[in-house]
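Comments concern the structure below.
All protein chains but one are shown at their positions in the complex.
And then subunit A:
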Amino acid sequence: MAIEVRIPTILRQYTDGQKAVEGSGDTLAELFTDLETRHTGIQARIVDEGKLRRFVNVYLNDEDVRFLNNIDTKLSDGDTVTILPAVAGGMH
């Protein structure tokens, strides 16, 4: 099952500079575990203690997975997953 994963600039150090890689898995959690086998270090940048990091946005096709089923969101062949770090900050 092939899922296209779009990688943000900041994480391309784990993908030899590639903007998109392929992965597989029935859920997002499985997909990130699969990516880790070829792109060591990437999983910890996205997942912390089994949950998506607060300031990393993950989209399934066009939908923010926080409005789906978070890291347990189900994937299908041909889906595109986009990872984008939040653009955020503040006074403190």
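We adopt the following convention: a contact is a pair of C-beta atoms (placed from the backbone, for glycine too) under 8 Å apart; a residue touches a chain by one contact, two chains touch by 3 or more; residues count from 1.
The rule we apply is simple: contacts and distances are computed from a predicted model.
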Open item on the list: Not counting the visible chains, the remaining one has a UniProt entry; which protein name from "ABC-type spermidine/putrescine transport system permease subunit I", "CysO-cysteine peptidase", "histidine kinase" or "Sulfite reductase (NADPH) hemoprotein beta-component" does it give?
Closed with: "CysO-cysteine peptidase"
Task: Contact residue for the chain not shown (choose from A:Gly17, A:Gly50 or A:Gly89) - done: A:Gly89
Task: Option touching the unshown chain, where A:Thr15, A:Thr33, A:Asn57 or A:Asn70 are the choices - done: A:Asn57
- [ ] Spell out, residue by residue, where the missing chain touches subunit A.
- [x] 8-10, 55, 57, 59, 62, 64, 66, 82, 84-92
